[in-house]
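Only one protein chain is missing; all other protein chains are in place.
Chain nomenclature is as follows: A and B, assigned in order of appearance, with residue numbering initiated at 1 for each chain independently.
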């Protein structure tokens, strides 16, 4: 279902990114129908970010980075759940936006990520609660990092 | 019950703030008795912040901003739950404090938020687990942003 939707939208998910350290990419918990996805960066093959919003990147570019970070989250979810169709709801995401000290448009940047969710999963399932915050620096000098909590069946 | 308490304390909740982007203001999950509240800023009508702790604002002013951010969280909870009386416990909050690089009093600032919870809901229900951290910048140049996880019935 969602695979078809992605194709329809012309979105090709990257391979799920390798782990950048000692941790679990996903973990299920609670009543075993919740899954946390470790923070995913916004680099995908051929598109690598090096810098911050308000310095190296504009808000529009940041939206692309946020979208790419969410594509990595989706790739991890598809790998670890077997299918995106098992997702019941995106419950919460945190969008970490590497930002110059005077860059104030973190929500607009984060919309790049949630717009993808909206397009693929629709409002009710796709739109999560969210915090979008400015960070002085992120791992490897990436522009955006996103972690996610989803419910699934 | 809590409405009375707020009145007793002389606290008037603002209208629940409008969304600043593509996301859900709240979402229920798990056994359907947990609710995440998206990050709320500290601006309420007539009181708007523009700056950081340790630069534009003192710790005391920051406590007021943190209290205001929590008032926004409460306003969202009341709107989406119908009544604050449905709240069983504040489980976790994250207090994002826009901070100059040499400002170290994020916990004192965050106390402005949790003191309100304590006054209204008491220690056991009101006091959540918490992280209080310094951010180089927050959306719209606000001083404080708070996200919350509550259990309810």
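As a working rule, a contact is a pair of C-beta atoms (placed from the backbone, for glycine too) under 8 Å apart; a residue touches a chain by one contact, two chains touch by 3 or more.
A quick note: this is a predicted structure, and the numbers were derived from the prediction, not measured.
Just to verify: which one of A:48, A:119 or A:147 makes contact with the chain not shown?
A:147
Even though one chain is hidden, which residues of chain B still touch it in the full complex?
Given the touch definition above, chain B has residues 30-31, 33-34, 89, 91-92, 99-108, 110-111, 114-115, 118, 127-136, 149, 151 touching the missing chain.
For the chain that got dropped from the picture, name the residues of chain A it touches.
Chain A touches the missing chain through residues 20-27, 29-31, 36-39, 94, 96, 135-141, 145, 147.
The criterion applied here is as follows: only the chains that are shown with their structure count from here on.
Could you state the distance in Å from the CA-based centre of chain A to that of chain B?
Chain centres of chain A and chain B, defined by C-alpha means, are spaced 25 Å apart.
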